[in-house]
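Input: one structure, supplied below.
Missing here: one protein chain of the complex. Every other protein chain is in place.
Letters A and B mark the chains as written, and numbering starts fresh at 1 in each.
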Amino acid sequence: MRAAVLLRTGGTAAAAVLLLLLAERTLNEYHLRLLNVVGINVILATSLNLTNGFTGIFSLGHAGFMAVGAYAGTLLTFPVARKAMLLPDLPRWLAQVEWPFLPALLAGGALAALAAVAVGWPVLRLRGHYLAVATLGFMVIVQVLATNLDRYTRGALGINGIPPYTTLWWVAACVAATLVVLGHLLDSGVGRALRAVRDDDLVAQALGIPVARYRLGALTLGAGFAGVAGVLWAHLITVISPGAFSFLLTFQIVVMVVVGGMGSLSGSVVAAVLLTLVPEGLRRLEQGAVVAGLTIPPLFGLSQIVLACALVLVMIYRPAGLLGQAEVGWRHLRHLRDLRQRRLPAREAEERG
Amino acid sequence: MDLALYLAQQLVNAVSLGSVYALSAIGLSLVYGVLRLINFAHGDLLALGAYAALALLAVPRLPLGAALLLPVALVGAVGLAVERVAYRPIRRAPEVNALIVSLALSVIVQNLLVMTLTAQPRPFHLPPQLAGLLLLGGVVVSRMALLTTALAVGLMTALHLMVRRTRVGTAIRATAEDRDAAELMGIPTDRVIGLTFALGAALGGFAGVMLGGQYGRIDPFMGFLPGLKAFVAAVLGGLGSVPGAILGGYLLGFGEILFVGLLPPALSGYRDAFVFTLLILILLLRPQGVLAGR
Partner (left out) sequence: MRTVVLVLALLALLVGPTWGAAQPIPIGALYGITGGMSSIDAPGANGMRLAAKEINARGGVLGRPIRLVVEDGKTDQTATTTAMSRLINVHRVVAVGGLNDTTFVLAAGPIAQKARVPFVTAGATAPQIPEQVGDYMFMAPFGDDAQAYVGADYAYRTLNARRAWILTDQAYDFTKTLTRFFKERWTKNGGTVALEDQYRGGDTDFSAQITRLRAQRPAPDLLFVSAVPNEAGLIIKQIRQAGIRTPIVSGDGFDTPLIVSVPGPELADNVHFTTHAYVQPDSPKPEVQAFIKAYRAAYNRNPENAFAALGYDTLYLIVDAIRRAGSTDRAKIRDALAATRGFKGVTGTITYEGGRRVPKKSVTVIKVTRGKLAFAAEITP
C-alpha cells in the first residue's frame, strides 16, 4: 500500500508543480495576484475550520491572529534602511534585523500561536456566544494595540513598502503545508478526538480526552496558520494598517467556512476559491452597459448584493454548506467509484489488511 | 472644573448612550431568546429607523410624536417581513447559518441604501421644539436626548411588562424556553416568532432615531458599530433576558463614557481595549452573563 500512497502523493505534487509553472508562464499579473489571494484565503478558511468547524470553538478573532503574524513578519523582513526612516523608535535589536522570508513566515505563525495560547487560556472556559464575544474582544484589542503602539506599528499610518516576497510558489508551499498538516491531523485519532469535543465535550471528557488541552491546541494551531497567512498577505499587498484586520475580514472568513461546510476541509478550500473569484468575476456587472440602446448606469455594490443573495440561497437550500461534512480526496473518489461498481466489501477488506 | 459637575455631565451622557445600546440590545436578546439567532443585520435596522424618521420629519404638518414613533412601526414591519422571507426557511438549520444570512442581509441593506441614497452623511434636522439645550444645574442636556431617553425608558418598561404580564408575553417566553413544547400547547409559535422579531426590530428602529437625533447626522453605515455593541451588551447581560439586555446596555454605555472621561488623554485611544478587557473579565467571572436566566 505504501508504494501506492507514495506514488499518488508524488503524482499529485508533480502535477501541482507543472500547473504552477504553466500558470506562471501564461497568466498575467492580475490572474497571478488573484491566485495568490485565493491561496491565502484557503489557508485562512481551513485554519478557521479547524477551530470553529472541527473543534466547535466559536472564534471570531481570526483576523486578530492574522494581524499578529502580519506585523511580526513585517517587522522582521523590513529593510533596515527603511526602518530607520519609517520606524525610528524601534528597539535596537529589532531595528537591526532584516530576515529572509522563510524565518519570518515561521516567526509570524509562531507569534500568532503564542497569542492564541495567551488568549485561549482564560477565554476558552467560555462557551458559545460568550466565547464569540470574548474572541471578538481579542480582535478589537489587537486592533487598538496596533493603532496605539506607534513605536512598533506606526499606528494608523500603517507600514508601507513591505518587500513583495509573496510569490505563487510561496503561497502554494504554504497551502500545501497547511492542507497536509490539517488533513493528517483531522484524519488521525487527534482529529476524531476534536470532533468528539465538538459534538459533546462532556462525553469526550468522560472518555478521557483532555478537553481543555485539545481545545487550546486547536485554537493555537488555527491561529498559527492564520499568522502565516498574515505574513503572506502583508508581503503581497505590501501595506498593512490596523484597519485592514477588522471584523469584516473575520466575517469573510467565517462565511467561507460555513458555506464550504463546517466539517469539511475540502469544503473550505472550495468555498475559499469560489468566494474569492466570484466577486472578481462579478465586477463586470458593475460597469454599466448599453443594452438595446438603453444606457444602464454603473451600479456599484451590485456585485456585493448578488453575492449576498447567493449566500442566502446557499444557506436556505444547502444548510450544511456546499460539502457538509464530506471530503474530496483520492480516497474518497475511489470510495465513490467503488460504490458505483459495488466493489465496496472487497475493497474494505483489502484496506483492513 | 467642578469634579461633581463633570461627573454629572458624564453621567447624563452615559444614560443617553446607554439607552441607545439598551434599546438595541433588547431587540437582539429577544430575538435570540426565541430564535437562537444573533441578528447581525440589527445595526442596519437602526439606520433604517433613522432614515425613516428623517423622511417623516420633513413631512409638513405631521405631528412630532408621529414623526418619531412611526419609524418604529415601519421598521417593525420590515423586521416582520425579513423574518418571514429570510429566517423562517432556515429555522431548523444550524445556528451559524442564520448568522451568515443576517450578515448577507446587512450587506444587501447597506448597499441598497448607498445605491439609492448615496453614502453621503445627511444632517438630521430637528424641529425647533426639539433642538436646543437645557441647562439643569450646570449640566448640559439636549432636549432631543431628554425626550428620546424618556421615550426609550417608557418603551423598555412597556416591553418588560408585556413580556412578564400579558398572555402574548407568556407566549413569547414559552416559545423561547421550549419551542416544541409551546407548539404542543397550542401556541402559534410561527406568529409569536414573527411578532418577537418585529418587536426587536421596532426597538432597534427607535434606537436609530435616537442616535440620529443626538448626533445630528445619519449615513448608511451608522448602525454597524452600535449593532456590534448591542451584541456585546446583550451577551453581557445574558442572552435572552430583557432586563439583562437593558443592564448590559447601560453598563456598556457607562463603561465607554467613563473610560473616555477618566482616562488621561494619552490613554484614551485605548478606550475600546479597556472596555473589551472589562467585558472579558466580567464574562470570565459570570460566564452566562450578568443576569443569566429570565
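Assume a residue touches a chain if its C-beta (ideal position, glycine included) is under 8 Å from a C-beta of that chain, and two chains touch if they have at least 3 such contacts.
Bear in mind the structure is a predicted one, so any value in this text is a computation, not a measurement.
The chain not displayed here makes contact, within the full complex, with A, B. Among the residues A:V180, A:A206 or A:V278, only A:V278 touches the chain that is left out of the figure. From the options A:G11, A:P79, A:P210 or A:P298, the residue with contact to the unseen chain in the full assembly is A:P298.
Note that of A:L157, A:V180, A:V203 or A:L313, the residue touching the chain absent from this view is A:L157. Screening B:V59, B:V85, B:V140 or B:A181 for touch with the missing chain picks out B:V140.
Contact between subunit A and the unshown chain involves residues 28-31, 33-34, 37, 147-148, 155-158, 160-161, 164, 233, 236-239, 241, 243-244, 248, 270, 273-274, 277-281, 283, 286-287, 298, 300-301, 304, 322-323. Touching the omitted chain from subunit B are residues 1, 6, 9-10, 13, 17, 111, 114, 118-123, 125, 131, 133, 140, 142, 214-217, 219, 221, 225, 257, 260-261, 265-266, 268-269, 271-272.
Basically, only the chains that are shown with their structure count from here on.
Within the complex, the subunit B residues that touch subunit A are 32, 38, 86, 89-90, 92-94, 96-101, 103-105, 107-108, 111-112, 114-115, 228, 231-232, 235-236, 239, 269-270, 272-273, 276-277, 279-280, 283-284, 287-289. Across the interface of their complex, subunit B is touched by residues 58, 122-123, 125-127, 129-130, 133-134, 136-138, 140-141, 143-145, 147-148, 247, 251, 254-255, 258-259, 262, 299-302, 304-305, 307-309, 311-312, 315-316, 319-320 of subunit A.
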